[in-house]
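Heads up, one of the protein chains got dropped from this complex, but the rest are sitting where they should.
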Amino acid sequence: MDYQSVLERIARDVAPQVGSGRPAEYIPALAAVDPRHFGMAIADVDGKVYGVGDWQRPFSTQSITKVFTLALVLATGGDSLWEQVGREPSGNPFNSLVQLEYENGIPRNPFINAGALVVTDRLQTLTGDASSELLDFLRQESGNPDLAFDPEVAESESAHGDRNAALAHFMASYGNITNPVPTLLDHYFWQCAIEMSCADLALAARFLARHGLRADDSRLLTRSEAKQINAVMLTCGTYDAAGEFAHRVGLPGKSGVGGGIVAVVPGRCTLCVWSPGLDERGNSVTGVAALDRFTTLTGLSVF
Amino acid sequence: MDYQSVLERIARDVAPQVGSGRPAEYIPALAAVDPRHFGMAIADVDGKVYGVGDWQRPFSTQSITKVFTLALVLATGGDSLWEQVGREPSGNPFNSLVQLEYENGIPRNPFINAGALVVTDRLQTLTGDASSELLDFLRQESGNPDLAFDPEVAESESAHGDRNAALAHFMASYGNITNPVPTLLDHYFWQCAIEMSCADLALAARFLARHGLRADDSRLLTRSEAKQINAVMLTCGTYDAAGEFAHRVGLPGKSGVGGGIVAVVPGRCTLCVWSPGLDERGNSVTGVAALDRFTTLTGLSVF
Amino acid sequence: MDYQSVLERIARDVAPQVGSGRPAEYIPALAAVDPRHFGMAIADVDGKVYGVGDWQRPFSTQSITKVFTLALVLATGGDSLWEQVGREPSGNPFNSLVQLEYENGIPRNPFINAGALVVTDRLQTLTGDASSELLDFLRQESGNPDLAFDPEVAESESAHGDRNAALAHFMASYGNITNPVPTLLDHYFWQCAIEMSCADLALAARFLARHGLRADDSRLLTRSEAKQINAVMLTCGTYDAAGEFAHRVGLPGKSGVGGGIVAVVPGRCTLCVWSPGLDERGNSVTGVAALDRFTTLTGLSVF
Partner (left out) sequence: MDYQSVLERIARDVAPQVGSGRPAEYIPALAAVDPRHFGMAIADVDGKVYGVGDWQRPFSTQSITKVFTLALVLATGGDSLWEQVGREPSGNPFNSLVQLEYENGIPRNPFINAGALVVTDRLQTLTGDASSELLDFLRQESGNPDLAFDPEVAESESAHGDRNAALAHFMASYGNITNPVPTLLDHYFWQCAIEMSCADLALAARFLARHGLRADDSRLLTRSEAKQINAVMLTCGTYDAAGEFAHRVGLPGKSGVGGGIVAVVPGRCTLCVWSPGLDERGNSVTGVAALDRFTTLTGLSVF
């Protein structure tokens, strides 16, 4: 398939809506981003990358890195993670605290904030330095040794971190967080503050299209574990819009409030799209539209 | 692929756990079924059927028919259905009433009871006889003119119908049910009481693997609508275990408390498995295990 | 104490705010009432009645009659009622369905709709004709043989009764409603549709100030049962504003969406105030203000 032509076609098709939606506003560093950016990249399973627009410009990955943290925990610590965090969609438009309470401190899935805190806590326990471990991994998989944290974003997240502190203490009260809460929050906020481009992310996520194999062909995950992550992306990867994303796009995907979305066509390729304007559920308006066009043009949905 | 050999291999592999779990007990007609039944069928896109065990023995379809009612409403009334019912997983281990209240009478998805009531209400409005319309459709697609309702099951459901009556009246108070509640409940209970075999169901569901084409090659749904139903099956088709089902099986599926599960491999085939013993979330223990074996043996997961 | 002077003083003090708030709008018969009505009556324990304004004009009692139905059930059936309904405030600004679900069909208290349905169901079982029994009792206690149901209100309630039907079916699914739901709803709606004046209600409620003695000095309730009803009125009698009512007024009280409020000074007197304009929590704006003035002027709060 001629991915480059597809990308250029998509860029033309979504051009009228680039700039729609509103950038995340809860921290200044994100609110200041120009909403008219648009970039998209595809990495095929052989590592060839195609791109259009701002596909090489770094942006704040935010929740997208939760996919990689999850992969590292499964690779290092195995399936026992699933005793500490569920795999079901959260289905709660309000907030995860309610659900957490009913389920005795076990988050519904690894992509809601509570779940991601548990996964990060576990990576911290397994490695002693969760955020550095993650950054090293992303540098290797993307082939980009310059990837770095944005300290301004990390500090800004920390300054607005009361809700995550509440979640962490709450789960600690059930014994489901074991590192000291301030340490955990530091690593959590740093991993949200990694800057990457569409090209970097499409490359870094390739192990999900390659049934668990890393860029150097060593095995990160078993075939079954790679499938598990794709499944949890499809059912839980786009906040409270997972059903609609499956409906419109039909691919495993993970979005971030920085405006990026990573998606996977198992066995074929990985995609990353970026445009900062968000819809009311926190997903990139143009990003979802571009992925919708992709599956329509190529027929490459999983359904 | 040699589906017959695969089925025989699966039957051997799951034999030790046939009889596990407990049949649904809330109505006598279901509780009385012998839990040691096991049957499985595959229908390929050309209409050839393969089977093993009790694959030709009729059982109570229960919630499985919700897939077909949904398809008929989309085919007849189009996308406006999605203004009356959502497409997001319910994520609520307790009960749908709570969620319904927070969302002003709009059910989260068409497969929870509240959502299925809305879909049935709409089919009743569109056709004037929802349950007969459904039965006719299933007879045509399965090629089995003897399909019928089990009146004992329908009456038993009706006698235990207070919770569904509560849901229907509750949504009526929001204006989201338009037929008289007793009429609606009749059609709802009748459609749950249709008896079909694994072979019948695998054949009847083929339009989902054939991107919307019926058995006679006429078009029931657009390609996009067929994809939509597969997406909602994957994210919402197995009660509060959709995440785990996606994780283990990785196929769109819809289960019923009669012990049946229908699953779809888009572009390839449809499957139906039946074994009455249920797990604590209402899905057939052996049925899920058999589908898990299927995707492991064939690699035919969507992920 | 010179109750007549107190009433006249209150009427002058609240005059500027008579007409504030909005009459209940969910049924036409209530919405059509002129919000500028204001009446207030006091009945002392000897049966002498004092009044001001529209104190002899009948209005729709609505939820106020729940106090009397509760008293009749305790008098006839005794304490076993408390196994079917709780005595705790509901504390839920949204709706009672959520709470009902968490507590397996046992309503939190007898004054939320769910609880009043259980109490009415019980009275129906105990007497065979709940609404007639109630009307007879009210006629005797008020000494007014002309008290009657307003059929227009009852039919209007019934036409908007889906939410109450939902509650009743929901509790029936837990076995906590035993009469047929349509029969129960009829009696429930009729008892809400009784018309009474402030004078009638103040007289009818005197058994609560007289530690259980009826107008004819026969015993309706034990001293302890009378105290129980006053306690539940104080903690649960004014919808989600019971805390604020206790705070401002400091008397057991029960309000109705017709704009009436009955209050009790144990050992001394009963009061009834009526003014149709409601606040956002369903209590009469001027009614609460008038009772607030009463306790301030007389010092007759329970605290």
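Some points to look at:
Letters A, B and C mark the chains in the order given here, with residues in each chain numbered from 1 onward.
As a working rule, a residue touches a chain if its C-beta (ideal position, glycine included) is under 8 Å from a C-beta of that chain, and two chains touch if they have at least 3 such contacts.
Bear in mind that the values here come from a model prediction, so they are computed numbers and not experimental data.
Within the whole complex, touches from the chain that is not shown fall on A, C. Within the set C:G21, C:P35 or C:P252, the residue that contacts the chain not displayed is C:P252.
When you scan A:M1, A:A32 or A:A166 for touch with the missing chain, the hit is A:A166. Within the whole complex, the absent chain has one touching residue among C:S90, C:S142, C:N176 or C:Q191, and that is C:S90. In the complete complex, the residue from C:A24, C:L100, C:L234 or C:C269 that touches the missing chain is C:L234. Touching the missing chain, out of C:R108, C:H187 or C:R293, is residue C:R108. For the chain left out of this panel, the touching residue among A:E101, A:E152 or A:E280 is A:E101. Touching residues on chain C toward the chain that is not drawn are 86-94, 99, 102-103, 108-109, 226-228, 230-232, 234-236, 240-244, 246-247, 250, 252, 266, 301-303. Within the entire complex, the positions of chain A that touch the omitted partner chain are 94-95, 97-98, 101-102, 162-163, 165-170, 172-173, 181.
Rule of thumb we're sticking to: only the chains that are shown with their structure count from here on.
Inter-chain contacts peak for the pair A-B, counting C-beta pairs in contact. In summary, the pair chain A and chain B forms a contact in which both copies contribute largely the same residue numbers, shared numbers making up over half of all those used. Chain geometry summary: the mean Cα position of chain B and that of chain C are 48 Å apart.
Each chain gets one centre point, the mean of its Cα atoms, and the points for chain A and chain C are 55 Å apart. With centres defined as mean CA coordinates, chain B is found 32 Å away from chain A.
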